[in-house]
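After this line comes chain A, so read on.
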Amino acid sequence: MLRVENLTVKFPSRFGDFTAVQDLSMTIKPGEIHGLVGESGAGKSTVGAAIIGLLQSPGYISDGTMMLGDTDLRGLDQQEAHRLRGKRISMIFQDPQTSLNPLMRIEDQLVETILAHEDISAAAAKSRAIDLLEEMGIKDAASRMQSYPHQFSGGMRQRVVIALALCTNPELIIADEPTTALDVAVQSQVLDLIRRLAEVRKVGFMLITHDIGVIARIADTVTVMRHGKGIESGPTAQVLGNPVHTYTKQLMAAVPPLDRKIDRFMVPEKDDIVTPSMNSGAQAEAWLLSGTKSDPIGLSLSDIDVTFPGVRTSIFRKPDPFVALSEISFDVRPGSVMGIVGESGSGKSTLAKTLTGLVKPANGTMTLGSADLPGGKTRARKHPSRQLMQMVFQDPFSSLNSRHKIGDILAEPLWLYGLVKDQKERQELCADMLGLVGMPPEAINKFPHQFSGGQRQRIAVARALLARPKILICDEPTSALDVSIQAQLLNLLKDLQKAFGLTVIFISHNLSVVRQMSDDVVVLRNGRIQEKGPSEQVYEDPKADYTKRLLELTPTMPSQWMS
Partner candidate 1 sequence: MLDFIKRHEGLWLFTHSPSVMIAAIVALAILIGAVFAPWIAPVDPYDLSSFSLMDGLLPPVWEEFGTSKFPLGTDDQGRDMISSILYGARLSLIIGVCAMAIASILGVGLGLAAGYIGGRFDAVVMRIADIQLALPAILTALLIDGIARGILPPELRQDMRVVVLTLAIALSLWVNFARTARASTFVQMNKEYVQAAMMQGQHPLRIMFVHILPNILGPLLVIMTVDLASAILLEATLSFLGIGLPADSPSLGTLIRIGMQFLLSGEWWILWIPTLFLIALVVSINVLGDFLRDVFNPRLR
Partner candidate 2 sequence: ESFNWASKTDPQTMDPHAVNSTPVLSFLNNIYEGLVRRAPDMSIEPSLATSWEPLEGENGWRFNLREGVTFQDGAAFTSEDVMFSYERASSEAADTRSWFSPVTDVRIVDDYTIEFLTNSPNPLFPSSIANFMILDSDWAKSNDAVLPAKDSENFATLNVNGTGPFTVASRDPGVKTVLVPHAEWWDTPTHNITEATFTPIGNSATGLAALLSGDIDFIEPIPLQDVEQVESRDGFRVIEGEETRVIMFGFGHEHDTLLYSNDVTDTNPFTDPRVRLAAAHAIDIASIDRVLFRGKIEAASQLVPANISGYSEANQDRPAYDPERAKELLAEAGYPDGFSFGLKCTNDRYINDEALCRAAASMFAAVGLDAQLSTGPVRDYWEQLRADDFDMYLLGWSPGTFDIEHPVRFLLHTQDDEAKLGSWNFGNYSNARVDELLPLILKELDPAARQDMIDELVKITQDEVAYIPLYTQPLIWAVKDNIDVTQRADNFFMLRWVTVN
């Protein structure tokens, strides 16, 4: 049905043409789910956009053929292409929060789409829309349809988006990361829905994702992309279970398994990232070790509650506070890694902020080592914990001040805590520390935007280490990174933790990652602890229902595919 041959897409720029997709070929048959995997920037989205004719300017298709049935997609003019969109090809985007027009009712958006392509009455379109929503699993569709998008939850919104893509019975749906923004539970439902639609309606899907687990779970066939080129293509089991190409093999090796703990990740050889070389950071290492005056320290929380003021809706009534964390108690053993897992909104970041003093707990006490740790603003700016506890943030793009040089960013803790007084010494130490985290020392004269996400995350780690911390809090440090880079960073963190005896609190929503990293684990949900314990015990023999369900629904690869 869809046949793409030798597709080449270029983005002209003042530096010359940039080839985003090169010589890509693939076919998708009716009812087939074709997965497109590859790391960020591989060109996956560009392929999807090229097929549906929505390439961002100044991109253009320089070569290749794209046939949908008998229609030559490249031969269409603007209007024909627009008429075809929605009618024969539809698209689903990543974020259901932003894919729907917030100012229009669901009904209007559905009906307008149906009427745009079909010559039927508005009433007929409406009843079609109701049927469709019900098919998507939305109960009471007729009345729910009157709502605005903000009145739906994320999962339901993605169902509506799928309904919108489906409402004119297209032959092909391009789904660009349709579940990335969703919880595992919701993700699983949406994936089931896609599977069912492919089977029942015989719609062809092109499923773009970087999550190999998702591909493994529902794709019939798969294409692996890298640098705009198709590396390997074929039935899923064959490509992923028995990869031929080295890149595919490396990619598979970098995926953290859920069902066991491995010691180190196999790291794919990538040309653009320097592998961490522990020998170049000798001076920094020595400096860090010399600062270890005492043994690792632990951290404990007891009965921590955190509330946020609710939204005020009346002058007369005080709003109910929003409880973000409730009755949180756990101990982090000195020198161990405590993993914290939970879905989005479960309070993981709030917990990190409470520890670092950005948020004040309503109740409960925290102790650092043996000393009391005051919360929120009551913690003085000069409190020793400010230095002892450092954090690595989730988003490498915003955690470094883009207007400051790397050198200045790194030197800040040294200067702030008075660790190194001499300016030149500071710069030298910073440069060496970059070596320790596997970065070239010249980086200190560059600005953050000159680095990739993985490199910035290393810089963030270096910044944290330069404060000579005892405790390192990592709030989803890899969630913005590709699997291969994630693997490198996780290896780095493991090495550093061992080398310097750090106590680490590792936060992630990714169960597999947490399993690889942590000694103990806490499972959070809606601000409450569902389960805590040594991590192998929790993963092998979960006690709480919630943990069980999470483990079940997380898409994984059959273990025999992993070497």
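Basically, a contact is a pair of C-beta atoms (placed from the backbone, for glycine too) under 8 Å apart; a residue touches a chain by one contact, two chains touch by 3 or more; residues count from 1.
The candidates were selected such that all candidates are chains of the complex that A comes from, given by their letters.
Quantities reported herein were computed from a predicted structural model and do not represent experimental measurements.
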Quiz item: Which candidate touches chain A in this complex: 1 or 2?
Solution: 1
Practice problem: Give every residue of chain A touching candidate 1 within the complex, in rising order. | Solution: 14-15, 353, 356-358, 380-383, 386, 390-391, 393-395, 398-404, 412-413, 416, 463, 467
